[in-house]
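Please read the structure below before turning to the comments.
Every protein chain but one is kept in place in this view of the complex.
Up next is chain A:
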Amino acid sequence: MTDKTSVKQIEPFAHPAAQAAIGVEGGTTGWKGELLHIHIAPAASYEMEELSKATCVAGRGIEGDRYFLGTGTYSPRPDVREITLIEQEALDALARNDPPLQEGPVVLAPEEHRRNLTVRGVPLNHLVGRRFRVGEVILRGGRLNFPCKYLENLLDRPLFLPLYNRSGLNCGIEKGGTIQPGDVIELLD
């Protein structure tokens, strides 16, 4: 399962979504965000574990994570999954039931949403086809994340609709290094 050949990652800017977004004007600039939490899981369905520091490997993922190891639920499918991010602001909106599309507030803790990085002040929906840095690590936005029934099943909570359009961003790692909560996140181009 840890055989490198089983890991099928698409170079983020080769993804059709990023291809279409590159060169298109727009996207907010001048923001400065913060890394709040880092989580990884050793294999599909395993509980996410919080890290105080993580090693990102270019073209591979976060050391120890299921998509680095090729043991993730979606590992057999070629995709952009080296590292995934979600906005704390989206989780806050779910927690206040905003918009009120489901029965009530949905509290999704950082270890529950199964994205690797929880960030604040980062407009993830604007970063497809863009390069940005998390501390010393450089990421490339490949495609928007999309909520899955798998997560809904796993947590036994309605999440598909609440997460729709704010489910986060799937990225590739252009330049690896070490990241830790508190790291500054900034747009590069």
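As a working rule, a residue touches a chain if its C-beta (ideal position, glycine included) is under 8 Å from a C-beta of that chain, and two chains touch if they have at least 3 such contacts; residues count from 1.
We adopt the following convention: contacts and distances are computed from a predicted model.
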item	value
Protein that the absent chain corresponds to, by UniProt name, given "Formate dehydrogenase (Quinone-dependent) catalytic subunit", "Spore maturation protein", "Spermidine/putrescine ABC transporter permease" or "FAD-binding FR-type domain-containing protein"	"FAD-binding FR-type domain-containing protein"
Listed residues A:32, A:77, A:96 or A:175, member touching the removed chain	A:77
Positions on chain A where the hidden chain makes contact	43-47, 73-74, 76-77, 150, 153-156
